[in-house]
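The structure under discussion is supplied below as structure tokens; questions concerning it will follow.
The other protein chains are all here in position, but one chain of the complex has been omitted.
Should a chain be cited, it is by its letter among A and B, assigned in written order, with residues numbered from 1 in that chain.
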Amino acid sequence: MSETQADPGYHVSDKKETNYIHASKGLLSWILTVDHKRIGIMYLFTIFATFALGGLMALLVRLELLTPGETIMGPETYNRVFTLHGLVMVFLFIIPGIPAALGNFVLPLMLGAKDVAFPKLNLASFHIYIIGTIMALWTTLDGGVDTGWTFYTPYSSTTNTPVIMMTLSAFVLGFSSIFTGLNFIVTIHKMRAPGLGWERLPLFVWAMYATAVIQVMATPVLGITLLLLIMERVMGVGIFDPALGGDPVLFQHFFWFYSHPAVYIMILPGMGVMSELITTFSRKRIFGYRAIAVSSIAIAVISFLVWGHHMFVSGQSAYAGMVFSFLTFLVAIPSAIKIINWSTTLYKGSISLDSPMLWALPFLILFTIGGLTGIFLGALGTDVHLHDTYFVVAHFHYVMMGGTAMAFFGGIHYWWPKMFGKKYNEFWARVSAVLVFLGFNITFLPQFVMGSRGMPRRYYDYTPDSGYQIFHQISTVGSWVLLLGMLIMLVYLASSLRSGEVAERNPWGARSLEWLTQSPPIEHNFHEIPTVVEGPYEFPLAGANTASEGMDVSGS
Amino acid sequence: MSNIIIHKHAHHFYDAEQQASSAKLGMWLFLVTEVLLFSGLFVAYTVIKTLNPEMWKVASEQLNWVLGSVNTLVLITSSWTVALAVRAAQTNQKGEKNKQIVGLLVFTIVCAFGFLGIKYVEYSHKIHDGLLWGTSFFNHPEHVAQINGAVSKAFGAGIFQVPDIAAAMKTAIAAAQGTDAYAAMDAAMHEWTHHQELVHKYPELAHVGDGHLFFGIYFLITGLHGIHVVIGMSVLLWVLLGAMKGKFYKDYYTPVELGGLYWHLVDLIWIYLFPLLYLV
Partner (left out) sequence: MSSHESHESHDHDHGHHVTPLIVYNGIFGGLLVLTVVTVWIAQFDFGAANTFIAMFVATIKASLVAFFFMHLLHDERLNLITFGFGLLFVSLFFLFPLLDITSRTYVDPIKDNSSGAKYEKVLKAQKDHEKKHADQLSNFSMFRKSGFVLPSTDEKEAAPAPVVAPIEGTPAEGTPVEGTNPVPVQ
């Protein structure tokens, strides 16, 4: 969109100046950068790599389960492979995921700021993440951990695998998460552009805020939990060891106090991305802005009240179980509000099925399935039968992959032109989205069925006449379709960097501050900090003079 | 040293005010994470105490409340002096208060050393008396089994059947003078007699149940607190170096303030630790 004469205010020019990628050269200028955009990009590439590693582990697991008995590995190896899958996906991919790779890049731009509040802390976050990643991968050289990503005692305090190194790596990664969250909270409170009040913030910002609150409040408890586990192993303290008078269920209380809010660290950013995608690609103001904003905060708070639903059959008291079950039903409500509001936003919107939207629309369906199956698990009675079966596995993959991962990829596609100034191949992007959607459902839908019929999770084997094999086989084939979709994505995204079409300032016609900057932005983001004069998502009516697409602002 | 170095705010902030208030909010968020870190240990304390009230009472009586009280007073004093240091920086117009800031910070750090010194005394006493965690606890069955095993190995299992074990041991050792078996016998006897002394010294604690759980929690929580004292000292030392260069004055005293906040947190945690461990 070229310069407009009708725009009296902010001077948006399409003249390309030196962007942040070319602002300085050399490896050191990236490794020691304090530019939030560069940090975001470095996170992005690393997270793609960790996702690939976790995905590889998943493919190996599914390959092993293709046939009963040993297919490609023995049971000891299997335990280590699925543990690594869980640990890598949780701590190296999905928790940093959207906040680090997308949030770091987009948040200051969306706020009209020049950077996050603490740029050096941001860089430290990244390096701590790298150190934690190296430590985690180091354990594979030592044979790998076999406890499952949940590290339950007393197995984790007694097994002979490198638990200490792995828990230390998770401890280190926790710092990265805390610092990112801390940075975002202060940035959102203190560095908004003039005129950008709380009720004018894009919902992505609200989501990042809620996520950051959980990161700051919950992660330290994981820290102490892991420290205590290390002390159990090294010093033999015994607070989790029944033989020494301790209580193994106490470990679970500690662990899930973090890990349940953690799953909301995983989904809230995805929900934030959803709000952006749904509004932009239906060119319509969001339905129920305040409800979605408040529900993000509500999810953050209520998420701390429900962790016991992971422990219904662990030996906690039935009374506690009842309380947790009731509260779990409560936490579903804000999520449902979002789904309803997004769906209503689509109604009478001008919907375009560009590739980012092809990630957002399936989210509505897949997250709903995942969420509803969570209700099954939240009910005490049914959970007794479904706990530790493939039903649980399917449930969390529907919310984490059908939900967060879809939103993550949607966000990547959405902001890709802004980040790199290049457009990717739209046709292959759509192919990839469809393949991933199909592959995902083929992989995980059968798991609901076999889980409810009794197939336990984390089991290396099943008998030939159990009737589960057909489900496992379908699931494994689905994983191959998923792989294909991902590989295609890798190829066209990489190719866009080299030879993609140059992207304009606002290729999607979106309506938030980041689209006012050039693509890619200059190092300091804005030539002059804009003053915001309107609310979010104020898409002009069709036919109106589409002045200053990106957001209505005035110069100072 | 009566000059000040004028501070320029970072480029991504509009002004120094925004930078200072952002930094403070950031530090408060970090303090929240520290509180949540310690809360895990407080919860473990509560749970284990609720499950073992008799043991807890007996075990906690072994802590020296006098030393604990002194440590409390030391930390409170250091909190006071660091608050005064912040105030001095806040009112430092042109560098006339530089020396005062330095002096107060030095005093705070000295208090911290004092705290650690007293903790060292406490710890070494406990370590010597086997008031430790897990299987290192002096009367933990495994520990006892290990001692008895060494005795059996050195003196033969029959030694436990005689009426006066100590005398029998002495006799056996005297007889074994100069032989290879002497060293093992001597070591085993010393361990055994030391254990007997401890059982005699702490009769209730020896028989009240899982006493090691109390000391496990004690060492974990005071240990983690001690680590934070060291971290706080390091932070204050770094601030001290800046104060010596004249960096802090009324328009820029954020590092002093943030360092002070961290130190106050260390004090806050101890204010709760002290009664919970030493008094109830």
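Operating definition for what follows: a contact is a pair of C-beta atoms (placed from the backbone, for glycine too) under 8 Å apart; a residue touches a chain by one contact, two chains touch by 3 or more.
Remember, predicted model here, so these are calculated numbers, not experimental data.
Screening A:Gly288, A:Gly454, A:Pro507 or A:Pro540 against the full complex identifies A:Gly454 as the residue touching the chain left out.
Note on the undisplayed chain: of the listed residues A:Leu196, A:Ala210, A:Met419 or A:Leu513, the one touching it is A:Leu196. Within the set B:Ile4, B:Leu29, B:Cys111 or B:Val256, the residue that contacts the chain not displayed is B:Leu29. Listed for chain B, the residues touching the missing chain in the whole complex are 14-15, 17-18, 21, 24-25, 28-29, 31-32, 35-36, 39-40, 42-43, 46-47, 50-55, 58, 65, 69, 72-73, 76-77, 79-80, 82-84, 87, 90-91, 141-142, 144-145, 207-210, 260-261, 264, 267-268, 271-272, 274-276, 279-280.
Mapped onto chain A, the footprint of the missing chain covers residues 189-190, 192-197, 213, 217-218, 221, 243, 245, 247, 249-250, 253, 257, 304-305, 307-308, 315-320, 323-324, 453-454, 463, 465-467, 529, 531, 556.
Here is the rule we go by: only the chains that are shown with their structure count from here on.
The distance from the centre of chain A to the centre of chain B, each centre being the mean of the chain's C-alpha atoms, comes to 39 Å.
Chain B meets chain A in the complex at residues 10-13, 18, 21-22, 25-26, 29-30, 32-41, 43-44, 47-48, 51-52, 133-136, 209-210, 212-213, 216-217, 220, 224. Of all residues in chain A, those touching chain B in their complex are 113-115, 117-119, 121, 178, 182-183, 185-186, 189-191, 216-221, 223-225, 227-228, 231, 235-239, 244-247, 250, 253-254, 524.
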